[in-house]
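All protein chains but one are shown in place.
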Amino acid sequence: MATREDIITRCQALYDDLDFTAARDWKDAKEGRHVIGFMPMYVAREIIHAAGMLPLGILGGGDQLEVIQGDAYYQSYICRIPRSTVELLLTDRLDFVDGMLFPSICDVIRNLSGMWKMLRPEVYSHYFDVPQNYMRDVGGEFYMHELNVLRHDLEKIGDITITDEALKNSIVVYNENRRLTRELYKFRSDTPWLAPSSEVYLINRAGMLIPVEDHNQLIKDYIEAASIEDRPKRDNSRVVVSGSFCEQPPLNLIKSIEMSGCYVVDDDYMLVNRWFTKEVPTDCDPIQALSYTFLEASVKMPSCFEPDEDIKGLYLVDTVRENNAEGVIFAAASFCDPALLERPLLQDVLNDADIPHISFKYAENTGQMQPIREQAGTFADSIKLWS
Amino acid sequence: MSAPVRKPSTDVQKDASMAKQKDMIESNFNRLGNVKNTGEKVSYTFVPGNLNELIMCFDMVGNYPEINAIQNGLRKKSGGMIMEAEKWGHSEDVCTYVKSDIGMMRKGNIGPTGLPIPEPDILMLSYTGCYTFLKWFELLRHEYKCETAMLHVPYTADGVITKSMTDYVVKQLKEEVIPKYEKVSGIKFDIDRLRENMALSAKAEDDFVWVLESAKNKPSPIDAYFGGIYYIGPIFTAFRGTELAVDYYKTLRSEIEERIRKGQGPITPEGEMKTEKYRIVTEGPPNYTSMREFWKMFYDEGAVVVASTYTKVGGTYDYGFRHDPSRPLESLAEYCMHCYTNRNLPERTRMLEGYINDYEADGLLINSIKSCNSFAAGELMMMREVEKRTGKPAAFVETDLVDPRYFSAANVKNRLESYFQMIDQKRRAGV
Partner (left out) sequence: MKCFIGIDLGSTTTKAVIMTEDREIIGRGITNSRSNYDTASRVAKQEAMIGARFTLLRRNLKGNKKLGDRQEAFLDDLERNFRREQFVEQLDDLKATCLRSSEGERFDDVRSTLTEVLDKVFVQLREESLELFAKGATRKSDFFRDIAGGRFLSLSEEISRDAGLKYDYALNVYDKSIIEVENRPPADNLEGKFLNGLQNLINESPELGISFDDVQGPVKDALSVELEETFVVGTGYGRVRLPFPKEHIRSEILCHGLGAHMMYPGTRTVLDIGGQDTKSIQIDQNGVVDNFQMNDRCAAGCGRYLGYIADEMNMGLHELGPIAMKSTKAVKINSTCTVFAGAELRDRLALGEKREDILAGLHRSIILRAMSIIARSGGITDEFTFTGGVAKNEAAVKALRELVKENYGDVTINIDPDSIYTGALGGAEFARRAVMEA
């Protein structure tokens, strides 16, 4: 059995590799394989998987990529993830990717879909729209159409047919992946000293880069290895991190929060791996199943409209309660419209529920951790004083 | 029902359209300020993808928060409002239209003309080409706890409008928007009334397009950016689909016809522009807090804007779209999807290229707006591409919509001057 160290070392190497060697190797291993990249938030990875292709999460360039050309495309008041993503493209680090999907997370990523079309007209790029209307015959119909467009596009790229059977199989595998991811989160929430956030994060990031079956095994192995270890339990405060669903905080930042006395018991770093709060059914039309599950069992997050004012923002209160958390850290990427526009509203909801919170901004390449350590540390201390 | 109008202004003849426009815009503020007495119901909505013809079917008065922000910006009131919103936890990074609006609300919701802005009976969230709209009305709903109708207008990412997209919007109109309006207003939807309104829209739209395209003349009789902002006022807001708007654009058109006959240039705040030295196409919204100053940097140098993308945010009529009474809901859906910021970057680039060629412009100026990622993200690539395709030089300045802290006059002027001189130098060198 692999040790926890082995697993984390492997994940760290995957995380550090800005050339995506693992995905390249996967593609080269067999003739006719294709890799489809996708940006944060949510895409229906099941369809890509059913096409026999590898969904590859492109979550920016992190803090190790030197951005030169990418900066030439963006003003200083735009977040960093699109510029590092363009840098990855222009430095040929994505030259093996056969298609790119841009979810409807915000206007910046939306516009990036058009830039991709102009920068790489020969490569498939697609704006992956999701419905903001949640009625089955309205948003549901529209979304089924969108899913079918993706299905047909991938069929063309791979010169294959994606059968319903294949789709159902893929749904099963991803249901398992989501189940395991939730288990991992629960494991951390129950015993945060056994599963540091930085490790959980690396496990999740690995899931963006390797085949899902491989990742399912990886999560199992990690939980197994980590749960039998004896690691010291510290007197940390339990917090939820909110607002980091697109541009990712640097690993150092994730570590800094924990080092300053906070156990992160829930977060929204990446959401695609646990987007659905329940299993996608496999006993009906798979496209319809994906569509309806999206309408009825998606996680709540700022890029999706909440039709019901009565429950707007309560998702954060719920996760605080479910995880016995004592406070919320709003960590948003600078210039992130969804996170920053949602924040005052969420703060209001938290205030009503008497849940303490702090907030700061970061960029994926934030270098100085001292202010963050100070803020998070003070927050952790003050939580203890209050309780 | 049409909006009540103030008595016609007695300003000089050449400014008849200008006075008319001012009266119209003000009349809507008066109407809003008077709902306590009239009992009219209030609908808030956005400019891009607005459903004015439909809203009028329910006898409601429209409030346009973007217009309030603009008017507050022009009156130099927005700065304080933005700070007020930031005091309440809004980030300095986000859209200042939103913050100006929230700040105004927090300060008692007194509108730009000094009259109160009534609370909404319904928020019509036409989610068209701008992600911020979604958050904006969630924030307002959080305050007002009122009915909210969401209309998700799909982005035309592939440059086409598919049947699925149109069906989606039409269904939302039928199952989400119209029922909510019926409920709030107590008025049954009458599709014939919608048809009548749309017929009036189409009429005004013909004259509006003629006005915009008059800039193809040399010299251009209009400034299609700074002047254009006034021209779009009625048709982008509460007046599209009214006789008033038809009338306004007819008057405007005849004035411009007269200017063309006389070979006159555009009217600026300092009178008629005498010599047209540079013909410019602009991309991006203007800055409102220092608009006069900004405009002056153009007309002082003899620069006239002959085409702008900003005047297409409320509809790209010059590309042929007209509201079509024979298929009202489908046509409304298409209208929404056609709005400029709902178009993908390749399309937007093609439009800019087309404007430079069709209007025989000397170059492209991008006014990149900090608030507006929908416009701004990708503009630098568009700029390069347009330069490459047209061989005409482009310039790039950065300001904001209504945040006075983001207008550095010296900076902008420096760049504009350099740009105009560069065009001049190239001309002399015969490049």
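Letters A and B mark the chains in the order given here, with residues in each chain numbered from 1 onward.
Heads up, the rule we're going with is that a contact is a pair of C-beta atoms (placed from the backbone, for glycine too) under 8 Å apart; a residue touches a chain by one contact, two chains touch by 3 or more.
Since this is a predicted model, take the numbers as computed values, not measurements.
K.L.:
For the chain that's been dropped from view, list the shown partners it touches.
P.N.:
Visible chains that the missing one touches: A, B.
K.L.:
Looking beyond the chains shown, say which of A:115, A:184 or A:369 touches the absent one.
P.N.:
A:369
K.L.:
Give the residue, chosen from B:33, B:80, B:354 or B:393, that touches the chain omitted from the document.
P.N.:
B:393
K.L.:
Footprint of the hidden chain on subunit A, which residues?
P.N.:
Answer for subunit A: residues 63-64, 66-69, 71-72, 75-77, 363, 365-371 touch the chain left out.
K.L.:
Using the document's contact rule, name the residues of subunit B that touch the chain not shown here.
P.N.:
Where subunit B meets the chain not shown: residues 380, 384, 387, 393-394, 396, 398, 406, 408, 410-411, 413-415, 417-418, 421-422, 425-426, 429, 431.
Just so we're on the same page, only the chains that are shown with their structure count from here on.
K.L.:
Averaging over Cα atoms per chain, report the distance between subunit A and subunit B in Å.
P.N.:
Using C-alpha averages as centres, the distance is 36 Å.
K.L.:
If we count contacts the way the header does, which residues on subunit B are in touch with subunit A in the complex?
P.N.:
For this pair, the touching residues of subunit B are 88-91, 93-95, 98, 125, 127, 130-132, 134-136, 138-139, 141-142, 145, 148, 150, 152, 154-155, 157-158, 164-165, 167-168, 171-172, 175-176, 344-349, 368, 370, 373-374, 376-381, 385, 398.
K.L.:
Once bound in the complex, which stretches of subunit A touch subunit B?
P.N.:
72-75, 77-78, 82, 104, 106-108, 110-115, 117-119, 126-127, 129, 131-133, 135, 137-139, 141-142, 145-146, 302-303, 305-307, 309, 312, 332, 334-338, 340-345, 347-348, 361
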